[in-house]
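Note that this complex is displayed minus one protein chain, with the remaining chains in position.
And then chain A:
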Amino acid sequence: MLQRIRFLPFLPLYVAIYFLFLYLPILLLPVFSFNDAATTTFPLAGFTTKWYASLWGNSVLLQAARNSLVVGVCVSLLSTILGICAARAITRYRFRGQRAAGGLIMAPLFLPEIIVAVSLLMIALQFGLQLSLVTVILGQVVFCIPYSMSVLVSGFEGFDRSLEEASYDLGETAFGTFRRVTLPVVAPAIVSSLLVTFTISLDEFILAFFLSGTEPTLPVYIWGQLRFAAKLPGVLALGSLMILASVVLLTVAEVLRRRAERRTQAALAH
């Protein structure tokens, strides 16, 4: 057994402080969104829900929310479909240039986002594309595929090939095998990828900022509001709702991902 290390008693304390540091910013937004004052100061002034109520009447905000929803759904579907292709190619086959192809697809993780944004802006305008939600979707998909792929690769890995081979031997077509054998096993990973990419798209700012033209998504709308101090409480309420949405979506995604992991492990054990 590992011997207990002398500084260990301090470690849990350090972990607690670290977690406080991690969670403080996202817990403060909800706290002040219910605060009955236009400024973010202590002590708190009292409880109110008026900042949330003020969101409903705001038509610009609702339009931005609709834009975000459209973009999020399109981005999550597209990047998950493309992620499935790539993840399956990587986990199921071996071919020349595999590492290079995988590297290119994963590259957005290792690039400053502003460079991706600038290059997409240039190519869009170069080909005469009008900046719109379509350009935002195209750009965010590039950015989301790596995340979709890492979720899917972990779901596809360890998937027992002999199940598919049995299905081929019994006369199923490639598509039939995918639908009836592969899909049920990897379905949780796919749903998890859909949720994760939707969340990333919902929160993504830089690409949307450069590529949205006159159709703001929620983060672009918030960016515009930050200039006005008086708008802050409304932004805090909206931000709290967005954080809540992200946390719920990610929790569901995580539960599904773990279920997928257990299922592939169970399939391996048989």
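Quick notes on this structure:
Convention: a residue touches a chain if its C-beta (ideal position, glycine included) is under 8 Å from a C-beta of that chain, and two chains touch if they have at least 3 such contacts; residues count from 1.
Quick note on the criterion: contacts and distances are computed from a predicted model.
Here one chain is missing from view; checked against "NADH-quinone oxidoreductase subunit J", "ABC-type spermidine/putrescine transport system permease subunit I", "Sarcosine oxidase subunit delta" or "Lipid II isoglutaminyl synthase (glutamine-hydrolyzing) subunit MurT", UniProt names that protein "ABC-type spermidine/putrescine transport system permease subunit I". Only one residue in the set A:A89, A:V134 or A:A187 touches the chain that does not appear here, and it is A:A89. Where chain A meets the missing chain, the touching residues are 1-3, 5-6, 11-12, 14-15, 18-19, 21-26, 28-29, 32, 39-43, 81-83, 85-86, 88-90, 92-98, 101, 104-105, 107-116, 118-123, 126, 138-139, 141-142, 145, 161-162, 165, 168, 196, 199-200, 202-203, 205-206, 210, 219, 222-223, 226, 232, 235-236, 239, 242-243, 246-247, 250, 254, 258.
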